[in-house]
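Note that this complex is displayed minus one protein chain, with the remaining chains in position.
Letters A and B mark the chains in the order given here, with residues in each chain numbered from 1 onward.
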């Protein structure tokens, strides 16, 4: 492959204005699929099912089968549309998008074309430094997902060079909402971060609505990023590329940045951008060209004759609107004030994707400081070590219980970390682990004093130093006592007692 | 006449009566029909698949249930033939196409499930034009069906197999599907009864889709009462079909039993009463109307100016929907797979499989439909056709404001010779001129025998159309006319059909050559 030239990012921005557009697919977590009564693998309950076990005749596109709309999926789509500030269509209908692909059972996708369920919205997106952008939403429409291909032979499961492919239709028909932004102007050098923050906001909204598991690593949330550049002062939009397969928050930011640099290098040399689909490669941090837009994109949309229009009742839409949770940006502002976090502390929580966990931990009785400390500290460390999400390691209730045990003096920080490891290992609640492992702090001064006296007797030189006023020498005794107590003692209390006993020893 | 020969000539209602009274067993009745199939289907070729074993097993089960005093449906124990467009568990379902040869579906179509639950006995699957595209059954990948009235002639299409099976006394009842006349036109040319119910009256779940907004499943029988009894079994709401009508239906059989045309206003569609129709077809049509008038009906001429555009709209909407519906035949999950020499990519395998698996008429319509939907042509073709659909509906609305039912000849000519129109698609398409408007508007239609054309001695049908959801009106007027005509003829029209045993030898000899 020819070496791709990239322009320096700052220089690219001097010459060109980046314009981005984002398409986000959200898999809904309904019990069943969009048009079929088969279990939905995007619901936690059915995640990871064996191949072709979650299929009905509809999912396989068997001759004679017919789609029927999942009413719950429509309600969740409407809620999402409302949360995106969209208008809900008075009447909405489905259309067939015709193209052949082996993961598409019917060789057409049931989607929405001219009458989407939701349109004309706006989402407030906050950058890391607290500045906010209004991202304009063109539409949000309902559609079905395709099956999954596994490429066999050739290198690393890639499609190129594969000898054959295997098809699993479990994912075929999973309900999707596709959210399409209008072109986003004015983000300038922040465009890559805005793209990431936007997808993160969509995730927060989906989670707060409870409509999706919203896990990018599982493909519950997928993003295609459109990028174009126009020379400073120009009116006309440049030719855009659509980068697909951008499936982590980090790669969204990197992919947009990469496309800006790549396109700028081409344009600065007088070259032209090809309107095409590009693929993001996480490993190399680059995009590569896919298929150019062509006649093959003639999808021959027409109204789906097997389905009838969806006409949401204004009463039901009003009910769903009334039930909407607070918008993420507004919620963040409120929580930051309520918790009295500094900018840095709050960003730590938000960037770690732990806002909901911290909030739930506080709701379960922990202090804001303790909740933040455990989630962004020890749990994040454990998550990084095992390459998973902190949120998946422990429940807010357990973290709150742990904080309460520390607060009550039952556990020291060090003991609490041990207990937390037990929680993560699934040994039970913090209290159960404390009981089972006998990890509670020894708060019986008698036992401590006995241990201290013994340690002091064993180290007469240290005792002498303490009595000479060299208080820091007490550390050696404290260490010995803590060791003797197997760590189950409050170090501060031990220190107090050591000084007391040293003074008393004659 | 042997006992067995007598059994096969009974109407379904009569046979059901005898079964109910215990005068005959379902196994006997089923065996009689299987024997008949064995005797004449070599010549007629109505069936693509005969499931003798399964039929006898189902019949024995009904006999057992009856002996045990279990409550059974009115038609329990009566054999039925099923058009191959409907998927059937345990029986191959090909829709007349090579691309589905040997495919055994893992589920039953809803109408099939309903007939099984009502205790009817499926005999097998009937021949049809490939994917129901045609008016002659000549587009079947498995060879044409022959008209029992004249084996050199077409039995109509696409459901020629179902119509021929009842006309040849191979089954008292059959299921058909009607997208532009595929139930009614075969009824017309075979001297049988065929009904296309209101769109949505019978579930389409499990019917291999041709054109989703036009397809409707319906009864194919020898008498109007039998059609009504069968519609009562298969109609009704199905949650598997989003376009299925939710409201309950009145009994169609009741409408036949109480048939009375006194005061009934019948509209004759002026645009479909022209010299474009064969003389004998028009003659029998008008004689039927006069008979109804003499018995109290009022005959009124009505206009339907947009019907002349119906065929054009139909031949845009149907191919467009079909091009999409037939995309699923891609050699991945079911059906024929053809790999080009030396292997190929999945794209090439799909294209080669579809090239080998589809017949010329199917390819013609897929290409036509792909064109009608493609960018830049949608508005002019598919979009405009949808507007014509609105205009045809308005013609119906205006007509039904004046009359209770409409009457037309069912098709322009009697059965033509096999091969006669095979190379002229446009001429073939004109067969459906009188039947298509009902599909575009979703209204119900019936075709029943009106007599034999004097010039060729072949059957002629008369069609009645009613407003959507008023299927009972068709059974009323159809039941009344049938009674009046049979009184004039001194028996059913099919009594005049030739004895197939004389033809059987000829056909076999031809086959041997």
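Basically, a contact is a pair of C-beta atoms (placed from the backbone, for glycine too) under 8 Å apart; a residue touches a chain by one contact, two chains touch by 3 or more.
Following the convention adopted for this analysis, contacts and distances are computed from a predicted model.
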{"item": "Name of the absent chain as recorded in UniProt (options \"Na(+)-translocating NADH-quinone reductase subunit D\", \"Glycolate oxidase\", \"Carboxyltransferase domain-containing protein\" or \"Aspartyl/glutamyl-tRNA(Asn/Gln) amidotransferase subunit C\")", "value": "\"Aspartyl/glutamyl-tRNA(Asn/Gln) amidotransferase subunit C\""}
{"item": "Touch with the omitted chain, as defined above, among B:4, B:386 or B:470", "value": "B:386"}
{"item": "Of A:42, A:69, A:225 or A:416, the one touching the omitted chain in the full complex", "value": "A:69"}
{"item": "Residue of B:203, B:223, B:243 or B:476 in touch with the missing chain, whole complex considered", "value": "B:243"}
{"item": "Options A:7, A:42 or A:55, residue touching the unrepresented chain", "value": "A:55"}
{"item": "Interface with the unshown chain - residue positions in chain A", "value": "30-32, 36-39, 50-58, 60, 62, 68-74, 91, 100-104, 107, 146, 149-151, 159, 162-169, 244-245, 277, 279, 290-291, 295-296, 298, 300, 303, 305, 307-311"}
{"item": "Touching residues on chain B - with respect to the absent chain", "value": "103-107, 198-200, 213-214, 239-240, 242-243, 245, 306, 309, 311-313, 315-316, 323, 327, 330-337, 339-340, 343-352, 354-355, 358, 360, 363-364, 366-368, 370-371, 374, 380-381, 383-391, 393, 425-426, 439-443, 468"}
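We adopt the following convention: only the chains that are shown with their structure count from here on.
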{"item": "Between chain A and chain B, centroid-to-centroid distance (C-alpha), Å", "value": "56"}
{"item": "Footprint of chain B on chain A - complex, ascending", "value": "57, 60-69, 96, 98, 100, 102, 105-108, 165, 167, 169, 298, 300-302, 305-308"}
{"item": "Chain B residues within the chain A interface of the complex", "value": "86-87, 93, 95, 100, 103, 105-107, 109, 204-209, 211-213, 239-243, 320-321, 323-324, 327-330, 332-334, 346-347, 350, 370, 373-375, 378, 382"}
